[in-house]
Structures are given as structure tokens and as C-alpha cells.
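Missing here: one protein chain of the complex. Every other protein chain is in place.
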Amino acid sequence: MSEKKVNAIDVRNVTKIYTSGNAQTKALKNANLTIYDNEFFTLLGPSGCGKTTLLRLIAGFEDITEGSINLFNQEIVYLPPNKRPVNTVFQQYSLFPHLNVFENVAFGLRRLKKDENQVESRTFEVLELVQMREYANRKPNQLSGGQQQRVALARALAPEPKVLLLDEPLSALDLKLRQAMRFELKTLQRETGITFVFVTHDQEEALTMSDRIAVINEGEIQQIGEPEQIYESPSNKFVANFIGEANLLSATCKTPGENGVCELETGHTLNLFVPPHIKQNDRVTIFIRPERIKIEKSSNQKSQLIISEFTYLGNAATIQLNSNNQLINVNLPIEDLKVFKKGDFVDIQFPKESAQVID
Amino acid sequence: MQTKNKKTKFRYVWNFPGFGGWTAIFFGFLYIPIFILVCYSFNSSKFAMIWTGFSFRWYAKLFSNDDIQAATINSFIVAFAAAPLATIIATFSALALVRGGEFRFREFSSGLITLPLMVPEIVTAVATLIFFASLGINLGLINVIIAHTVFCIPFAFMPIKAALEAMDPNLELAARDLYSDKTSTFKTITLPLLTPGILSGFMLAFVISIDDFIITLMVAGGGATTLPVYIYSMVKMGVSPEVNAVSSLMLAFSIFIVTLYWFFNRKINN
Partner (left out) sequence: MNIQGENKTQNRIFALLPLWVVIGIFMIGPLLVMAVVSLMESNVYGGVHFKFSLSGYRQILFDTNLFDEIEFNPAYLIIIARSFMLALAATFLSLLIGFPAAYFISRQSNKVKNILIFLVTIPFWTNLLIRTFAWIIILGKGGVIESSFYFFGLLDEESSLNLMYTNSAILIGLVYSYLPLMVLPIYASMEKMDLRLLEAATDLYSNRIELIRKIILPLSMPGIIGGSILVFVPCLGAFIAPDLLGGGKKLLLGSLIQFQFSYARNWPFGAAMAMFLLALVILVLIFNARLNRKHREYANQK
């Protein structure tokens, strides 16, 4: 039985240009994406890539230069932020310093002119949800970072928005807290059923929390897909490098087509799917993750692959293979730690389906 | 061994000897004249510069001096009119200049605010006098109030601008995000957070207005004498202990307001 997917947010051909004096910056170039209802959707990318800009456009804090944004099939670009049923959790929390926790969380409800009984019960309900009920009378400057973050979350959730926007909410927390909050946020999203749009530059965070991810770089959306898809089949070099570790090796296409063959500069050949636009003898880039490559001790000294770096990580090791100055990164599983050392000559194997051609 | 030498040498070189004493002399230079002035106000002798004994009589005499009282009332009227006006104008200007983003007249407006500080006071005084005379504007104290408002604006502006810049701009965005319209946001978020800055600006403007002399001297007509102008006329007639007494009171008042301002600012910043 298939679920009917509802489009929560439709971003169509959105461009955002900032003008300062004579200088123009293109923060977003013709972005297109769809976010479904009840989805944990992440915008992932390095600093300045445009992910926060997109979030602000959805929230209504910025004007669109071109394009349209639909919220449940309603055009919202002409609406000011206070008319959009969308709420934001800010990176620095931005709690109102002159109001206590209760008043902060009740703020949205009061602006919506709900009657005071409703306001009170809903506020306490949502404070309970984030486990901050006892702090209702405290002022924000009396709270720790993690506590402020929960209040910010409660404040945004109280008015029951259709979509919750989160702008790198975990970046100011220390590691242990961050990991705990990741789990809590994920649970919260499942429990409330609200669409979460989450912005982060931390790819590990994106992979663990998201239903789907949009990878953005320099204002352009690079790839949209589920975490596994993005990890296993990155659509270009940027995504391959940004998510996890990647080997990007130059090769020549020997045989094009579905059962194609490419030859690495090391001399190894790979059987893999070659995209149709690649012809014989074209140069290509092969993408393969370090953990996919298998190595074994070289029986003959003829092998040109030598371990040039050996980095011990405790539960694993990463090694670098050097062949004619082409470097290949390989992850060693724990059982192989004692077998290999720097200076060893090795052979490598590329299991089937482990590599792909990337543009 | 080496480290110890370096440290003592460092500290030794740092603190230039004699600078402490020099600073003491500096503060002496700054405050002793004031101290002398205040002391002489308690001089029971009529001849201001010959000390004969301690007395409050000059202060008592102030209370029966109608002219001084009228002048004092005028000073306060002007200050209580000009300072709020200047503060309101400064507040709007600060909101536009700090939160308004980039726009064509930004530099110009910024410059406009600092203009009263850059033009020498005597020039402003003379120009304002000529201006009012040429246009036949002869509204007594109102002339003075207008002139004071102009040069109080930059003084009110500075603390307000500082407070606004220190405020997280996302706070107003957060309010908008939570269904608050522009007016509501201003009333519930911006204004409450800006109020300490506005009060500081008001206090500065008030003190500046009370203390002003040159501009008031030139601009004030007959019945619009303020206290500093009256003191000037007394000084011109010759030094008398009454002048010392009223001067000491004025000094005490200004110092009181400034100290209030200082403590108020310390409290906000903590």
C-alpha cells in the first residue's frame, strides 16, 4: 500500500541575489526542490553555500529575487513572516532576554490571540515535551546552552506550525550534548508529525537524522536523495568529497556502455556501468570509498602499490597507497591492523559494484 | 633564573616611575580649581577671595534671589523640553540608521547627526541668532529650546545607537516569525530592550542642555535667561560669593546626573 505523499514545500526556480553598492552576490541559483509532509529534510553544505539563505526565504526573512515557494500548494512569497504558518529555531536561539521562559514560549500563541487558558495549557504542554517545565520562571540568561536550545524549540513548536525550520541549532553545543539532541530531535519530529527542515554543515549529522538530504554548494543544489543514496551514489565530485571520505581516481574508458571497462592509472581495470555520453578513450573520474577497497599483501614485488602512510585510529586504520604518485586511501578493518605496515607492497581489489564513474 | 630576570625587568620597564605621581598631579590640576570654588562658596566674607570663616549665608541668599530662581526654572524648562525632543528624534534616527540597511542617504544622515558636534559652538550660536533675527522669530524660551534640541541630538544619539547595535537583530526576526506584526514587534520587543539606551541618551542630553552657555547667551532674548547665562552676567559684574554658591550647586547637580548615568550604565552592562 503506497503512502500518498503530500508536498509540504515546493521551491521552484528560486534565485536570490544580494546587492551591496555595485557588488552582486548570487546566494541561490535557480533552486528547485520538494519537501514532503511529515519528513525530516536536511539542507547540507559548507558555510556560505546558500542553505541558510534558502531557509530564510522560506521563513520570510528575505525577499525572493526570482521564483516561487509554495506551502501546501499556497504561494507564500508575498506573505510577511508573521503570516506564514512556519516557525524557526535560530542558531543562537535568540530567546527574548527580557521575558522569562514561559513568556518566550507563549509569545507566538499570544500574538495569535488565543485565549489565555489555551495559551497556558499549550505552553506547559510543549515545555513538558522538551523537559523544561520546571524552568518556566527563569530568564534566558539563567539557562545553559542546551536548556536555551530546548526553550527555543518549544517556542517554535508551541503555535503548532505546519513546518519547523531549524538553522544549525546544534552547532553551539558540545559533542555529547549534540549527539543526545540529534536523537531527541529525530524523536520529536516523529512524534509531532511536523515537517522539519534542518540546516547543517555537519554531514554526519545529516546522514544520521534525515529522511532526505539536499546537498548544496555555491548556491546550487548538487543532489537530493535519501542518505544512503547520497552516500553510495554521489552525483558529482563535490558530493563525493563532502560526504564521507572519497577516492577520486583518474581513469580511461576502455569499453563504454552498461558493462563497460575502465582502466586506472595504476593499471587496474574495473567493470562498471559507464554513462552513455562517455566514449572509448575518454578520460573519466572513478569514485570509490576507502572502506570498499580490499588489499592483500603482494606476492610478487612487481606490484607498484606501496603503503606510503599508515594512520592508526584505535578501532581501525587508514592507509595511503602510492602508485606513480597517484594516492589511494583505504580503510583497514580491525583484523588487518597487525598484518600491514608502512612500506609494504600490496595488491588491491575492487569488488563488484563498489566503484562508479563520476563527472 | 633567566625567566625571573625577564619578568621583573618587564614589569620594571612597563611601569614608568613617576607616571603615578604625574597622574596624581593631573587629577589635582583637574579638580583643585573646582574644590577651591566650592570652598570659597562657604566663605563668610563678602570679599570672595579673602577667607574669613565658614558660613552658609551665600546659599541662603540664593533662596531669596528671584532672578536666580527664575533663571533656574528657565534652565529646567528648556532642558525638559529640549532633551525629550532630541531623544525622540535621535531614537528614530538610530532605528533608521542601524536597522535600516544600506540606502542612499545613509552617510549623509550620519553626517547630519554629527554636524552639531563639528561646528564650533560660537559659530552655531551666531548663526542661530542671525537666523532667528532675520526671520523675526522671537518666541523667547522657545528659541532657546529649538537651539538646544539641535545640539542635544548627537548626545542622545550615541547611547541609543550603541544599545541598538548591541541588540541581537534576530530577536526582531524571531518575533515576526512568531506571528507578531511590525507594530507589535516594536512595542513588545524593540522598545523594551531599547529603553535603557533611550534613558541614557535622555540623561546625557539633559545634562548638556542644562550646562549650555554660549549658544544660550547669543540666542536668548530678555526674559529667557537661563542659569549659566545669569551666572555669566554676575561674573561680569565682579566676583561675589553668591556666584560661588550657585556655581557649586550647578556643579553638584551635573555631577549627580552624570554619576547616575554611570551607575545606570554599569547596571545594564552587568
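The letters A and B name the chains in turn, as written, and every chain counts its residues from 1.
Criterion: contacts are C-beta pairs under 8 Å (C-beta built on N, C-alpha and C of every residue); 3 or more make two chains touch, one makes a residue touch a chain.
Only a predicted model underlies this, so the values are computations on that prediction, with no experimental measurement involved.
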Full-complex contact with the absent chain, from B:62, B:129 or B:162: B:129
Option touching the unshown chain, where B:81, B:158, B:198 or B:218 are the choices: B:218
Residues of chain B in contact with the chain not shown: 6, 9-10, 13-16, 18-20, 22-23, 26-27, 29-31, 33-34, 36-37, 40, 47-51, 88-89, 92-93, 95-97, 100-101, 103, 105, 109, 112-113, 115-116, 118-131, 133-134, 146-147, 149-150, 153, 169, 173, 176, 182, 207-208, 210-211, 213-214, 217-218, 228, 231-232, 235, 239, 243-244, 247, 250-251, 254-255, 257-259, 262
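One rule holds for everything that comes next: only the chains that are shown with their structure count from here on.
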Intercentroid distance (Cα basis), chain B paired with chain A, Å: 55
Chain A residues within the chain B interface of the complex: 20-21, 59-61, 80-83, 86-88, 90, 92, 94, 96-98, 107-108, 111-112, 155-156, 159
Chain A contact footprint on chain B (complex, rising order): 102, 168, 170-171, 173-181, 184, 189, 192-193
